[in-house]
Each structure stands twice: as structure tokens, then as C-alpha cells.
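Only a single protein chain was left out; the remaining protein chains are all shown in position.
Moving on, here comes subunit A:
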Amino acid sequence: MKFSLTDEQSLLRDSVRRFVSEEHDLNRQQEALRRDARFSDAHWNMFAELGWLYLMVPESAGGLGGSAEDATVIAEELGRGLVGAPFLSTAILGAALLGAGEPTPQRNELLSGLMEGRCRLALALEESASRYEVDAISTAAQASGDDEIVLNGQKVLVQDGADADAFIVSAIASSRGGGISHLALYVVPSSAAGVEIRRYRTIDGRWAADVSLNNVHLPSSALLIPSNRAREVLERALDHARIILASEALGAMEGALAMTADYLKGRTQFGRALASYQSLQHRLSDMFVKVENARSMLYRGLSMLDAEPDQRAAAVSATMVTINQAAEFVGSQAIQLHGGMGMAEEYPIGHFYKRLRVIGKSYGDLSWHMNRYTQMTPMVEMQGAA
């Protein structure tokens, strides 16, 4: 075992840190996002130039075939700086799902676009009734003629969906001959006829979308992952993405904690620095303990990403439960210790809390993960066997 970063990972981390400190400005980003439902093109191009968009694309498709560990290094620094890029949607989920598809010319073209920063992707899974359950959907894909697919359905809360060039859409595939219907994944260009996009902001200042698919006719090559393996591929990609999100949350927690400690050192009340009050020192310490524990659980989750699906699911959910609970405590206490200042939208600390809350409700929330963990962990049997 070894917990330190490799040389390459350290370089990667430094390059993200440099981007965050030299190019990124939180207030400017939030201002721009208020006007425009799109993360800065200039910055996204830098992501491409710096190779971050190549990282998770398989080598066979011209990418770097990086590891989840590599990706967490980037996500953590983006989290610390609250960078609102569609990194997870495009460079993690997009790359993983496209990478798992058949190497057709269409797919390869999408992947090149992804790596070069020309193509932003968003994953459209959620529907009104699904609440994180990937197969609780009713979007339907119907084969039509020999080489067409028709999609119908309504996707909601598609993160980074407002400015996506293409969506990866989950739908129930029904074959012409009837038979059993199963989940499959499709690529739907946002410009396709019949695609209607409703854009709106989420509390972290980023954008999501509802995507209606009304008789969207697509060539049969739009099928990315067929139903015989879509469920498995999707679950795996989602578990990877959750761990990347966990590391973004960790970066955000550390960022919030550092900012709070600085604030307490700088602010005087009753003639003393706030940081000199032991009750506040202890609060910082509690936050620190939770953050360190969360980091340990991040590594545990990372270590289990290649385990059997059930074990992986239980481990990832265990990580996410820890992350969620730590994030709520650290994020809310960071506001608390800033007093009134913590409530001001112009001041950064509240944005950490809001981003952490969004992460805590993305691809599963506390109750979903707790539930999945208990289902995958046969506690009673274990006791009986002892």
C-alpha cells in the first residue's frame, strides 16, 4: 500500500492548482454563469490543452487511459477552487460510457470532440419517478424500419445539460418482436429534431436541464451500449463517478475549512481574535477530524472500484455516506463560524456549502446510499455465522 501521489499525479495536481490560482476567479465565474448557461469556453479549452479531457479516454481511442486515482487528483483541486466545469459529466462519465461503446466511427468522432473540448456531454438518466434508480424510467426506444431508433420520454435534472452538445440517454429498448424490455444507452445530439431543452440554474450556480424527447428519430448507430450490458456498464461508470465526486467534495471541504480558519484568525471580537476562543478552536478540530475521516473513506472507496459489483456498490455507498455527513457538517459550520458574512452571496464560503449540497444529491443522496449499503451488506447473516 502507498497513499502518496506518484510523480505524474503530483505534476497533474500542480497544473490544476496553477489553473485555479491563475485563471479561475470564483466571483467572476458565478457572475458569468448567472448571465450565460455555459462554463467559459476559454477555460474549457485550457482543460483540453492541459490534457485533462484526454485523461479518462481509453488509449485505444486516443486517450491517456488514466486511472480513477488520477481523476480524483483533478477533481479535488477543482473542488477546492469551486470550479464549475462540466468535468464530471464530460471527462468522467462521458469518457467512461463512450469508451465502453463499440468503436464505431460515430463514437470515435464524439470522443475526439470530447478530448479537444469541442463536445460537451451530459448524462440524462433521471426522470420524475426515478429518484436515482437507473431502471425506474419510462423513456422508450423503439426500433423503426431497419436502421432507425425513435426515442420518447422526459428526462429531468440533467446536470450540465444546459449547454451539452450531446446527451447520453438511458431508455428502455423494446425490440420489434416484443420480448423483454431492457435498459440501454443512446447518444442524442442536443440539436436533434424533437429534443426540447429547458434550462435552469441549480443552487451551486451551475446549470441543469429538463430534456424532452418527442419522437426523436436517430440512426441506429445512436445506440451506445446495448441492453445486454448497459446496466452493468452504467452502474460501474456511476460508481466511478461517485468517487470522483467524493474527491471534489473533499477538496471543497478542505477549501472551506482553510478559509474558515483564516477568517477566525483575522477577525477580532471582544478585543481578541476569534481563533483564540477554545470553543471555536474545537469546532475547527471537529471539522478537521471529519475531513480526514472522509479522505480515508475516499481512499477505501477508490481501492474497491474494481471489486465485484456488489462489493463495489457497498464500498462506494459507504464512502458517499461518510462524505455526505462530513460535507453537511463542514459546510454548515464554515458558514456558522463566519457569522453574518457566511450568509452573503458575494462572499465565497456559502458557495462551498451549496456545492456540497448539490454533490450530496447527485447520483444518489444520503438515504439512497444508506439504503444501498444496507442491502449489499448482509449484517444479520454475518452475525448468525459468528
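In the analysis below, a residue touches a chain if its C-beta (ideal position, glycine included) is under 8 Å from a C-beta of that chain, and two chains touch if they have at least 3 such contacts; residues count from 1.
In the analysis below, contacts and distances are computed from a predicted model.
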### Query
Which of the following names does UniProt give to the chain that is not shown: "Spore coat protein JA", "Carbohydrate ABC transporter permease", "sn-glycerol-3-phosphate import ATP-binding protein UgpC" or "Acyl-CoA dehydrogenase"?
"Acyl-CoA dehydrogenase"
### Query
Which one touches the absent chain: A:53, A:208, A:298 or A:313?
A:208
### Summary
Checked against the full complex, the residue among A:11, A:193 or A:344 that touches the missing chain is A:344
### Summary
Where subunit A meets the chain that is not shown, the residues are 126, 128-129, 131-133, 136, 154, 156-157, 159, 198, 200-204, 208, 210, 268-271, 277-280, 328, 332, 335-336, 339-340, 342-346, 350-351, 353-354, 357-358, 361-362, 365-368, 370-371
